[in-house]
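Reading through the structure tokens given below for one structure.
Note that one protein chain of the assembly has been removed; the remaining protein chains are unaltered in position.
Going in written order, the chains are labelled A, B, C and D, and every chain counts its residues from 1.
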Amino acid sequence: MSLALGLVIIPLLAALLMLLWPRLARGLQLAAALLCTILATMLLQLVQQEGSQQLFIGGWNPLLAIRWQADSVTALLLLLSAVLHLLVSGYALAVQQRDKLAAAFWPLSSLLLASLQALWLSRDLFNLYVCLELLGMVAVALVTLSGDKAMRPALHYLLFSLFASLCYLLGVALLYGAYGALDLPLLQGQLQANSLTAAALVLITLGLMLKAAWWPLHLWLPAAHAAAPAPVSALLSALVVKGPLFILVLVWTTLAPAAFLNVAAYAFLVCALGALLLAGVAALRTPYSKTLVAYSTVAQLGYAMLALALMLSFNLPVFTAALWLFVMAHALAKAACFLSIGEMQQTLGVKKVAQLKGASQTMPLAMFAFAVAGGSLIGLPPSGGFLAKWVMLLGLWQAQQYFLLLVLLVATLVSAAYIFRVVVLAFDRAEPTAPDFSPQLLPQWLALLPALAVWAMAFFSMPLLAILQQELS
Amino acid sequence: MSWLDGLSWFLLLLGLVFFIAGSLGLLRFPDQFSRLHAVTKADTLGLGLVVLGLSIQSSWRETLLMLLIWLLVMCSGAVSCQLLARFSRDAADAEPLISHQEPGQTANSTSPASAPVTKRAE
Amino acid sequence: MMYLAVAILLSMLLGMWRVIKGPTLLDRLLTIQLFGSAGVAICLILAKALSMPALLDVALLLAVLAAAIPAALVQRLRRQI
Amino acid sequence: MLSLYVYFTLATLLIGFGAYGVWRGPELLRRILALNIMGAGIFLLMVTLAYRPVLQGEPADSVLHALVLTGLVVAVSATAFALALLGRILQKGKA
């Protein structure tokens, strides 16, 4: 577990040092990100070989201490966030001069990594609350880096996030009042199906849904994510909304009494359908390119919700694998989308989708990155998105849910529509929007990297599936 | 001991009377400065009596602490009374930004001191 | 003893009417003063009645802050002048 | 025993008031205040839960007290941050 500890402490210490000596910030950032990626890889290997690892902080009894647990899903998520942090930091380093990225970006993004890693590891209901609050505050602070125009969306984001964590805390308080424990594995199977438990679970779920921007509680997300600087939007969309999602899955898979599962599955299903179709349509209609990508996050989270709903009602291991594959594929693809769109926005000096006309000519690399990432969002082979969707389709076929198969198809068409809306415009080479300055190659390459990673997921499909299935056996 | 207990209760009740007097003064006095006095003076005296009443029943360490508390409240009552009054006087002389009157209260405001504030707020 | 605390609370409630009604800013600033001194008194009585000597520290803290805060608030509000 | 229910009810009502204030506003500052009131309600619920052993003659639940203390710090930090953001927004509106 010292590997896991390093994953949390290194970015934390790096951030503190950056605050003390701002001049060292960039070097420290890169070093910490590299180190974390290496450690996360090692941890993944360790977990694969020796099974899940546990730590009771301070060495106290399970009831008293805060438990950390690194199972294979956690290890994968740790690696995912470390890799994404590394990639986004690289991009930020390349563009910081040009975009006048505020100096506070470095410590804040390091703290973001630290709080995410702490969240993935924690298995204590109250500690998860603190992690959630931490994550929310870092996210809001990062949004404010855009200056004046971002202040109002940032405040709204903060208020929503605070309200959500209070709902979560209330739920936790009710659970503690009834069962007298905070440790998730200890509470497993303890909960009785009564109205008190129901109220607690509803409150926890509502809070987490609000934080994870699940349709129909997503209203804060597009404004906040669109207002932030490009590297920040990438981090927010790719990682931050996944934190609450992770807790939600934990709560529903370990805590919830069996009697509630079906009702919850139906509720999640309805939300998933709403997200997939309505948020997709919203992405299709918005005039601004960044808002488009932000709405696509809401829509894509629908897949995760769908997988969760299916997981709860059918208890097939395929859906668990599909859920985490979606999370990873979406994180990588969305980071690439935001970075490439941000790059195009900066270079072309435009905000609207319509003005991206001819971008394939002026900025081919960035456009290529967007197209590859978009392909994964749609689910075109070969990509991580395709892999996730394929696994899910297999599961649906197995469970004989033909109606949902159809819905999945429609959702795919909707996402294809909003991705192609951009791509088609970009290939319209008549009267392209002239760039403000000559496009730089390095940032475009760096924006391409996450897209290539999501591509690569398809080639590592076997080991990935093996890791995710290991969890269940 | 019983007469000590009786004394203690007498002091406590007397303190209560001053607290109530302070609140009544706050409610009934005609202008803001007299109301200020009602709160800062009567309540401080009430607290002092309560402290005295309680210290009869307490150990010397607790008594010392309570006397310190009373001393603090007494000083702070005097100082904050001054500060608040001065602030209010200055605020009445200058253009206030935040001492807004609720509409409808301009008419029935009886206090002479608050009149200029009201006028400027509009 | 608790009845005494109740009575002081009720007298506070009485004073609150002025605070709610206004009409001047000063009347409202008096809330802090009123709740400060009465709060200290109730805290002292609770310390005795519930026999929790730790509450004396709470009363001390309340008193110190009630002493310090007007100096800060008035300073802040003077901005408008 | 009855006191417990008095405080349970008070906590729930505070949460309700707070939730209403957060939802309806109308000013941003009032929403922030309402969030704090809602938080106070939740903390009150937790402290009342911690008070339950006292009725049976045992000391109060110190774990819950520690949790509420942590929660208070988190709440005051968040409030301060929100008010700083609000200050910036209002200043911009004035200029």
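Throughout what follows, a contact is a pair of C-beta atoms (placed from the backbone, for glycine too) under 8 Å apart; a residue touches a chain by one contact, two chains touch by 3 or more.
Assume contacts and distances are computed from a predicted model.
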| item | value |
| --- | --- |
| Chain excluded from display, named as in UniProt, from "NADH-quinone oxidoreductase subunit M", "Hydrogenase iron-sulfur subunit", "Sodium:proton antiporter" or "Branched-chain amino acid ABC transporter permease" | "Sodium:proton antiporter" |
| Chain not shown, its touching partners among those shown | A, B, C, D |
| Residues of subunit B in contact with the chain not shown | 72, 79, 82-83, 86, 97-100, 102-103 |
| Subunit C, residues in touch with the chain not shown (by the definition above) | 1-3, 5-6, 9-10, 12-13, 16, 19-20, 22, 25, 28-29, 31-32, 34-36, 39, 42-43, 46-47, 50, 52, 54-55, 57-58, 60-62, 64-69, 71-80 |
| For subunit A, residues in touch with the removed chain | 1-2, 5, 9, 12-13, 16, 19-20, 55-61, 63-66, 102, 104, 107-108, 111, 114-115, 118, 126-127, 130-131, 133-134, 137-138, 140-141, 144-145, 151, 154, 174, 177-181, 194-196, 198-200 |
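We adopt the following convention: only the chains that are shown with their structure count from here on.
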| item | value |
| --- | --- |
| Mean-CA-position distance for subunit C and subunit A (Å) | 47 |
| Separation of mean Cα positions, subunit B and subunit A [Å, integer] | 55 |
| Residues of subunit A engaged with two or more neighbouring chains | none |
| For subunit C, residues contacting two or more additional chains | none |
| Complex contacts: residues of subunit A adjacent to subunit D | 126, 129-130, 133, 137, 140-141, 144, 148, 151-152, 154-155, 158-159, 162-163, 166, 169-170, 173, 176-177 |
| Residues on subunit C engaged by subunit B in the complex (per definition of touch) | 4, 7-8, 11-12, 14-15, 17-18, 22-27, 29-30, 33-34, 36-38, 40-41, 44-45, 48, 53, 56, 59-60, 63-64, 66-68, 70-71, 74, 77-81 |
| Interface residues, subunit B side, partner subunit C - complex | 12-13, 15-16, 19-20, 22-24, 26-27, 32-33, 35-36, 39-40, 43-44, 46-47, 50-51, 54, 57-58, 62, 65-66, 68-69, 72-73, 75-77, 79-80, 83-85, 87-88, 90-91, 93-99, 101-102, 105, 109, 111, 113-114, 117-118 |
